[in-house]
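The complex appears here without one of its protein chains, the remainder shown in place.
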Amino acid sequence: MTADPHSGFVVAAYLVALAVIAGMIVATLADYASLKKRLERLAARTGRGFDAGPK
Amino acid sequence: MRTMPNYANPADFLRLVRAAAPVTATITAILFGIGLYLALLDSPPDYQQGETVRIMYLHVPSAWMAMFVYVVMSSAALGTLVWRHPLADATQKAAAPLGAAFTFLCLVTGSLWGKPEWGTWWVWDARLTSVFVLFLIYLGIIALWQVIEDPGKAARLVAVFTLVGAVNIPIIKFSVDWWNTLHQSASVFRMGGPTIAMSMLWPLIFMTFAFTFLFLTLHMLAIRNEILRRRIRRLSMLAASASEAGIPAIFAEPAQ
Amino acid sequence: MKQSGVPLPSALGALLLRDLRIGRRVGGAASMGVLFFLCLVAITPFAIGPDLALLARIGPAILWIAALLATLLGLDRLFQADAEDGSLDLFLMSDTPLELIVLVKCLAHWLLTGLPLVIASPFFGLLLGLDARALEGVAASLFVGTPALTLIGAIGAALTVSLRRGGLLLAILILPLSIPILIFGVAAASGAMAFLMPFLVLCGLTLAALALTPFAAALALRNGLE
Partner (left out) sequence: MQIEASALSVERGGRVVFADLGFRLKAGEALRVTGPNGAGKSTLLKAVAGLLPLAAGKIEIAPSCDVRRAELCHYVGHADALKPSLTACENLAFLAALLATGAARPGAAAIEAALQRLGLAAVADLPAAYLSAGQKRRAALARLAAVFRPIWLLDEPLTALDPPSQAVILEIMAAHLAAGGIIIVATHTALPIGTADLALGRASGP
């Protein structure tokens, strides 16, 4: 990448893209983790084993 | 004898996700690897815009995803209204935040791409403005999801709004274009121009597929989250009514 | 709440905690104010045209009017929700003065609606082509002005608590009262040289609202009981 005066904008664009995509991935996985935890706590309380899905 | 897996049934769908998610995730990674390599290293800078054309490889795919996700959401909305299937509800709700994220990415990359030429971060260019209105519609849909407690009712109401939105998007697109030409704004900015050199086409194709597979993977995982969220809500209500009736909640619960 | 025997927060602390919690949970309207603010700002260029030079000149006014409407139209449920489920009666029976309860509810509303507006205004200002200095002016004036809007709006909310469609009436009642705040707010936001004078007057208005409106709102609530 030649030292184009505007290459700063390219870098910024790719950083934003990385942030947004990483944000989406992390949010989805974190949501899954908390849901699984709540589900296990609830399933334990209602006395019913429950397959909360993989991972 | 295991019956044909009926992916409309949430339990079967969870098994599908457990199998398919890793596969699509690796495909996404591979596509991103190739796409980024082509986009950043292996393609020439544009003779006019120079390096900033590389932002196109993010901007155009995310614009395409913004529309694609809305189409997915609209078809899920039809699924909700016509077949009233909880999986369609989950599909619809899972798609909204992802669509909003892609639209936001499209707007930001568009602004970054135009900044060198416009001198400001935002210009009411016809296409960017239409994407901006689409972003407002996405935010409205997410807000509507958050306000209605009962998941079934929420899904049906949001489905109606999504379809109404779908009908209005072309109208908005047309009127924004006309509005833009009416007030012939100072800088008419051509987004990427009609003809793209072959060498620029390949990175664009790979990046677009990479984005699409990223969405498919995240969408599956998000649908699974919605299924679990609904199950938690139902179990909580069962727990409440069970203790009301004074009997411990040990009865089997159909895996609906 | 699972603290071990530690006494609960004071009534006002508990009220603030409760309102913030309700606002953020499903069904809460925390992000509505910002979205309404964004929509108002977004539609203006469609009416005026995409010319950034023109938009930049009237940008502060657009942002202020949008903030004013977003705040007022978000206030009608401030007391109505409590009146409907019976909490309002209990507010009156608490040893904590009603005026302080009104103040805490306004603080909770401002944290959920006003503050996000202030944080978002610089970004939305970009849509109107505002330069950095104008963005600062708008953010500063909104930061000082929106509390006054919430406080004065609370009087309207208290007056219309028992009405079915109180939302619009609240705006009709309170818009005239918020004209001074609007005048000095926009003046501070767009004033190139004279930023300080309107800004200080705006601070004065807000402090006056802080001191007086709780009494008016509490009076309205007490007299509105049926």
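The chains carry the letters A, B and C, assigned in the order they are written, with residues numbered from 1 in each.
Convention: a contact is a pair of C-beta atoms (placed from the backbone, for glycine too) under 8 Å apart; a residue touches a chain by one contact, two chains touch by 3 or more.
Just so we're clear, the structure is a prediction, and the values are computed from it rather than from any experiment.
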{"item": "In the full complex, displayed partners of the excluded chain", "value": "B, C"}
{"item": "Residues of subunit C (touch criterion as defined above) contacting the omitted chain", "value": "1-11, 13-15, 17-18, 21-22, 25-28, 84-87, 89-96, 225-226"}
{"item": "Missing-partner contacts on subunit B, residue numbers", "value": "149, 233, 236-237, 239-241, 243-244, 246"}
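Everything that follows uses one rule, which is that only the chains that are shown with their structure count from here on.
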{"item": "Smallest number of contact steps required from subunit A to reach subunit C", "value": "2"}
{"item": "Core chain by centroid distance, with centroids computed from Cα atoms only", "value": "B"}
{"item": "By count of C-beta pairs in contact, the leading pair of chains", "value": "A-B"}
{"item": "Inter-chain centre distance, subunit A versus subunit B - centres from mean C-alpha coordinates, in Å", "value": "15"}
{"item": "Complex interface listing, subunit B residues touching subunit C", "value": "120-125, 129, 132-133, 136, 139-140, 143, 146-149, 176, 179-180, 182-183, 185-186"}
{"item": "Subunit B-facing residues of subunit A, complex", "value": "1-2, 4-7, 9-10, 12-14, 16-17, 20-21, 23-25, 27-29, 31-32, 35-36, 38-39, 42-43, 45-48, 50, 52-55"}
{"item": "Touch list for subunit B against partner subunit A, complex", "value": "14, 17-18, 40, 45, 50-52, 54-55, 58-59, 62, 97-98, 101, 104-105, 108-109, 112-113, 115-116, 214, 218, 221-222, 224-225, 228-229, 231-232, 235-236, 238-239, 242, 248-250, 252-253"}
